[in-house]
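All protein chains but one are shown at their positions in the complex.
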Amino acid sequence: MTKITILIHCKDQPNIIASVTNFIAQKGGNIVYIDQHVDTEQNIFFMRLESEFLATAFSTENFKVLFEETLANKFDMKWRIYSLEIKPKMALFVSKYDHCLYDLLGRYNSGELNLVIPFIISNHLDLKPIADSFKIPFYHIPVTKDNKEEAENKQLELLEKHGVNFIVLARYMQIVSEKLIHKFPNKIINIHHSFLPAFVGAKPYHSAYKRGVKIIGATSHYVTQELDAGPIIEQDVTRVTHTHSINDLIAKGRDLEKIVLSNAVKLHANRKVMVYNNKTIIFS
Amino acid sequence: MTKITILIHCKDQPNIIASVTNFIAQKGGNIVYIDQHVDTEQNIFFMRLESEFLATAFSTENFKVLFEETLANKFDMKWRIYSLEIKPKMALFVSKYDHCLYDLLGRYNSGELNLVIPFIISNHLDLKPIADSFKIPFYHIPVTKDNKEEAENKQLELLEKHGVNFIVLARYMQIVSEKLIHKFPNKIINIHHSFLPAFVGAKPYHSAYKRGVKIIGATSHYVTQELDAGPIIEQDVTRVTHTHSINDLIAKGRDLEKIVLSNAVKLHANRKVMVYNNKTIIFS
Amino acid sequence: MTKITILIHCKDQPNIIASVTNFIAQKGGNIVYIDQHVDTEQNIFFMRLESEFLATAFSTENFKVLFEETLANKFDMKWRIYSLEIKPKMALFVSKYDHCLYDLLGRYNSGELNLVIPFIISNHLDLKPIADSFKIPFYHIPVTKDNKEEAENKQLELLEKHGVNFIVLARYMQIVSEKLIHKFPNKIINIHHSFLPAFVGAKPYHSAYKRGVKIIGATSHYVTQELDAGPIIEQDVTRVTHTHSINDLIAKGRDLEKIVLSNAVKLHANRKVMVYNNKTIIFS
Partner (left out) sequence: MTKITILIHCKDQPNIIASVTNFIAQKGGNIVYIDQHVDTEQNIFFMRLESEFLATAFSTENFKVLFEETLANKFDMKWRIYSLEIKPKMALFVSKYDHCLYDLLGRYNSGELNLVIPFIISNHLDLKPIADSFKIPFYHIPVTKDNKEEAENKQLELLEKHGVNFIVLARYMQIVSEKLIHKFPNKIINIHHSFLPAFVGAKPYHSAYKRGVKIIGATSHYVTQELDAGPIIEQDVTRVTHTHSINDLIAKGRDLEKIVLSNAVKLHANRKVMVYNNKTIIFS
C-alpha cells in the first residue's frame, strides 16, 4: 500500500472538491483524510488530502503526472504531493542555547518526529557534546563579520550534499542571508522568544519586562527577509507577574520556546502547513 | 440560493467521500465545507459538509429523499440534513443563578447566536425580571417532591407546543427525568461546574477545595441517564491557588461556566456536534 | 471591629517590614494579610497589609495621622490607607457595545463587586435600556468634534458631584482628555481589544487577522496620555486558527474583553494594584 499526502491551493471555484475526490477514486485511491479552507477575502481555496492506494502497481510519480495534466491545469492549481514513506530531511542550526536542541533530539530519539536529521551546524562548539551523545554529525562553522559569505557557502554545500528539505534555527542567534532564504522559501523555521508581533528583534524578554506585560509568549515562524515578520506557524504563552525578574522571564520562556518550536517542526514535517500571502493554513 | 448542512456517520469503507461529493455535484451543489473523521478503534466514519445550491428549483426535502435512496442505503448511513435558513429552537431551563442566563441572553440579543429562544422555564421566580427585560416569555413551573410528574408534563407540553429542538439547562439545579431525556436524546445540554470526570455530582467546588487542586474547570455535556456522565461537548479550566476560598472558586467558576456553556450552545446550534458511543465529534 | 488596608512604597531599606508590623501591633492591630515586593532594578519597596483593630475607640483618621508622623516620614513613604467599610465609587463610561456592560452589571447585581456604581455615562442612547433594567442612572452626553470641552465639563461635574473614585471605560470608544486623565491619575481603567503591546490603536482584530497570529488577547490598563501605553493591570488570551474570520475574532474577543475588564475592576476596587513607573504591582 502507498499512502500519499496532497496539498492544493487555487482560486476558489465550484466543483474542486468533487473533482479531486472523484479523480482519486478513479485512480483506485481511498481518501482517509480531507480538509479544506476557503480564504473568502482573497478568494483562495486550500485543501489537504491523504489517500491510500492498494495496487502494487501504483506509482506516485505517475500519479503526479496525471494529476498535473487532468486537474491542476484545469483549475490552475499550485500543488505538492508527498509519499508518506519518504521522510523529510531537517538540518538543525544551533548556537549556544541547549534547551531547544535537547527537546528536539529527545523527541527524535524516542521516534516522535517523522523526519531525518542528517547533521547539526553551529557557529560555536558549546553544543557539540550533545550532538555527539545523540550520535548526530556536528559541523562547526564559525561566523564572523569577515567570513559571512564563506561560512554560508559551507552551509549551502552541506545542505545540498545531504538533500536537506528544511532548516530549523533552534536559537541560532544569527540572521540568515537572503541567499539562504531564497533557496529555502518557507522552509526555514525560526523560534522567536516573544508573542509576535509584540517585541520584534533583540532582547524581547527585556522589553516585556520593561512594558510590564502579564503574559509572555514564544512564536515559531518561517523566516522571510523582513525580521520576525514571516508567516506564523505556532504560538504559545504563559502568565507572569511583577515578581518575575528578567531572568525569570528568560527561564519561563525557555519552556515555551522548546515546546512551540517542536510543535512547529512536527506540523511542517507532517506536511500540515500551507503558506499563502505571509499567513499559514494549519491543517489538523 | 439554498445552503444545507449534512452530517453523516456509517461504518468506515472505501469511496464514501468521493461518492458523497460526486452526488452533491450531480445535484448542482457546490461544497463549501467538508471535514471528516475516522474512529479507527470502532471503525466508524463521520463527515460534515456544507453545500450551496443556486437553482431556485432546489428543494431540501427532495434532496433528502434522493440522498436516502441513493447514498444512505448504499453505505448504511445515519444522516441528518439541515437547511441553514431554519434556526433551531432552544428552551432555557433556569433556577436561581443568573450568570449563565445573562451571558446567553446578552449574546442572543447581539445576534451572536444562530437560534431562537421561544421561552424560559424556571422552578423559581427569581430570574423572571431578567427574562422580562429581554422580552422572552417566562414560565414558572415549581418542582417539589410531590408534583414532579405534573411539572414535567407542563414542561413537555410547552416544549411540544413550541416545537423546541433542544434544551439548555443553564444551572437548572434539578435532575431531569428519564422521560425528558428520551424525548430529547443528546439534545439536552447541561453545564457542570467541574472538570469532569473529576468531582461528579453535588458541590464540586467544595470537593475541589478539599482536594487542593491547582486548576478548576467547567464541563458542558449532553444529559444522559447516568449523572454527569454524558458526552462532553466543551471544557475549560482556570488556575487557582491555596489563597482561594470556596467562595473564590465559586466566583471564578462562574466565569468558566458561562463561557463554556455558551460555546457548547453555539456548537450545537451550528450543527457542529456529532455523538457516537457517548463521545462527541466536534467539527470546526 | 475596623479593618483597614495599607499600601506603601518607598526606597528599599532595612527594617521596613519589622517597623510597620511593630507599629500596627502597638496600635492594637492584628495583621491578617501581608505581602511585599522589592523592585531590585529600581530599588523600590512595595507592601500591602490588611489589619484588624478590635478596639471600638479605633479611628482610621487618627491612625493615618500617627502613621504619617511615625513611619511615613522616617522611611519617606508614599502610602494610602483605606477603611474596608467604605466602598469605592466607580463611574461607567460606555458607548454602543454591550458585552462589558452586561458582564459588569451582572456581577454588580449578584454582589460580586466590592464597589458602588452611582451612574453610567454614554455618548449614545443605545445602552440606556440596560442601565434602566439594572436601575442605574444613565446620562446621555453626546460627544462631537465641536462640543468636546462642553461634554467633558458635564462629565467632570457628574464625577465630582457623586464623589467618584475611579472610572471604567467599558468599550467607550472615545479618547479621554488630558484634563480627565490628570484628575484621575491611574484611576481610569480601559479595556483594549488586543494583547498589548501588539496592535496598539484602532481595529486590532483586523490587524491580528492580517498578521495571521495564532492567539489573540485583551488587555486592561490604566489610561495615560500615550495611547494604549498605560500600566497593564490584566491580560488574557485565546487561541485562534486560519478558519476564523475577522468577525470570529471579534466575537471570541468579546469574551476575553469582558472577563479581563471585570478582573481588572475587581483588583482595583479591592485595592490590590500599585503603580510605579508605568508598571503595576498586583497583590494576591
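Quick notes on this one:
Going in written order, the chains are labelled A, B and C, and every chain counts its residues from 1.
Rule of thumb we're sticking to: a contact is a pair of C-beta atoms (placed from the backbone, for glycine too) under 8 Å apart; a residue touches a chain by one contact, two chains touch by 3 or more.
All of these numbers come straight from a predicted model, not from anything done at the bench.
Interface note for the absent chain: among B:Ile167, B:Val213 or B:Leu249, the touching residue is B:Val213. Interface with the hidden chain, as seen from subunit B, comprises residues 37, 39-40, 195-199, 211-215, 217, 231-237, 241-243, 245, 278-282. Although one chain is not displayed, its contacts with subunit A can still be listed: residues 98-99, 102-103, 106, 109-110, 112, 129, 133, 241, 243, 251, 255, 259, 262, 284.
Even with one chain removed from view, subunit C keeps its contact list with that chain: residues 14-15, 17-19, 21-22, 24-25, 30-36, 38, 239, 284.
Here is the rule we use: only the chains that are shown with their structure count from here on.
Chain centres here are Cα means. That of subunit A falls 37 Å from that of subunit B. Mean C-alpha position of subunit A lies 42 Å from that of subunit C.
Counting partner chains per residue, subunit B has residues 284 touching two or more of them.
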